[in-house]
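Here the complex is missing one protein chain, while the rest keep their positions.
Take a look at chain A:
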Amino acid sequence: MGLLSDPVRRRALARLVLRLNAPLWALPVAWLERTMRSVGLEVYTQSFSRKLPFPDETHERYVVAGTNVYGILRAPRAASTESLVLTVPCGSDSTNSQAVGLLLALAAHFRGQIYWAKDIIFLVTEHDLLGTEAWLEAYHDTNVTGMQSSPLQGRAGAIQAALALELSSDMVTSLDVAVEGLNGQLPNLDLLNLFQTFCQKGGLLCTLQGKLQPQDWTSADGPLQGLQTLLLMVLQQASGRPHGPHGLFLRYRVEALTLRGINSFRQYKYDLVAVGKALEGMFRKLNHLLERLHQSFFLYLLAALARFVSIGLYMPAVGFLLLVLGLKALELWMRLHEAGAGPAEVGAASAPGTPLPPAQGVGLASLVAPLLISQAMGVALYTLPVLGQHVATQHFPVAEAEAVVLTLLAIYAAGLALPHSTHRVVSAQAPDRGWMALKLVALIYLALQLACIALTNFSLGFLLAATMVPAAALTEPCGPRPFYAALLVLTSPAATLLGSLFLWRELQEAPLSLAEGWQLFLGALAQGVLEHHTYGALLFPLLALGIYPCWLLFWNVLFWK
């Protein structure tokens, strides 16, 4: 990640941008087509191209053009109304070629069987997730992200389930399974159970979040390891990024999983036959399904492959957290009433002849300015970095990606100066009631947002609630201000992101140094913006347009004079 400091990387990127349309590595489309056809599949290709909003430094790509190849195995005597998908994403080099080999071998084996009741689509995508997104959008004939792609020639009805496969070598020691999808969507738990059943049957070693399954739940180690896995899952889900190509399928209500072959230094290794057997078993099971997987297990947190925390258990936690905001708001409401009643009576007693403005009206009018300004700040945070990248690159010696990230940080930090600018607008009448009203609005706003987020993506909602609620409830313009300020800054969305990155690497037993952490943070910012534009991930707009303005309101409350 040489986002800021590494000049070699920057030059490499500049070179890459120059040779925009000459990819370094291309999918052997003709060979794949020929091989799939010789196996007896109906083969089609799809070409797509996408200009990213700014260069992606992690994957070293800017203008992406590629071709997806897919072959359809038609189920005998069926009418192509339902299908299953096996997909293998190919990145910018041939890292996943073993998976392509396994896919072709499975296709050849499946072709010779007569028991298929659903069509099976074997999909090889280029530029990993971008290719998958292009294919899915073309398959469903929608355009969510502005991808340009050729229409699909062959279809196979409604996709019922999908499996994505990533293998880096032809021997694996364990299979890692990824469930978290785009915007924290999860596949049905039954699909995961199916995978686990076949892993047990084949004696395969399965991991979740790269962690082995604890055997002993009675001692302290088991639950502790479960907790680590759980936390990792919460962090992954909260990030809202697809944790594998399967994540993009979930938007179309296709249950999907990604299986990753891991080759570590463990002694006992499996060859691809074992993986293939597990996959065949899963496909046969899915083939026999008469309905979609639909039992209510769409919302869960996994502590281990066989243990999950259901929604009924975890939802009260976030409910109680939000209750704090609600109670605080109620308290403020009462105090506001008392404060409103107090001066009004005093005023009436001293000068009975002058008509008083209604007490509520003053409070609300003074709120408009901070609300509008902080919301405008959010809009600026959302739009300016990508729009202004060219201006930034002309005037400063930075590349586009850096420009975006730095603008993002600059606008974010500029928001902290807001209280000083809003004060001129705010009328100085009844200063105490002003901040109370503002805080009341901010509390309700935050509670509503967090409740909505927790309903769609629990992990994100919980993470934000756990960090923001105490600071939000405590903040007042009186009292120990520096302490409140430090608390607010530490729990701001950006600080939460930074903290989560450190926690994530800590849990993965690969702790970060401060400099690494900072680089990773900058990279994550760029990825977040990119994923919003390429896949439609909602984390960036949510933080920029919702949470950040709300946080600014609390900052305003703190510096109220």
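Here, contacts are C-beta pairs under 8 Å (C-beta built on N, C-alpha and C of every residue); 3 or more make two chains touch, one makes a residue touch a chain; residues count from 1.
Throughout what follows, contacts and distances are computed from a predicted model.
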The chain not rendered here carries, per UniProt and among "Serine/threonine-protein phosphatase 2A 55 kDa regulatory subunit B", "COP9 signalosome complex subunit 3", "Phosphatidylinositol glycan anchor biosynthesis class T" or "ORM1-like protein 3", the name "Phosphatidylinositol glycan anchor biosynthesis class T"
Cross-chain touch to the chain not pictured, restricted to A:E291, A:E338 or A:E509, is A:E291
The one of A:L27, A:A75 or A:M147 in touch with the missing chain is A:A75
Of the candidates A:R111, A:R307, A:R335 or A:H533, the residue in contact with the absent chain is A:R111
Interface residues of chain A toward the undisplayed chain are 34, 37-38, 40, 42, 74-82, 111-114, 140-142, 154-155, 157-158, 251-253, 290-292, 294, 296
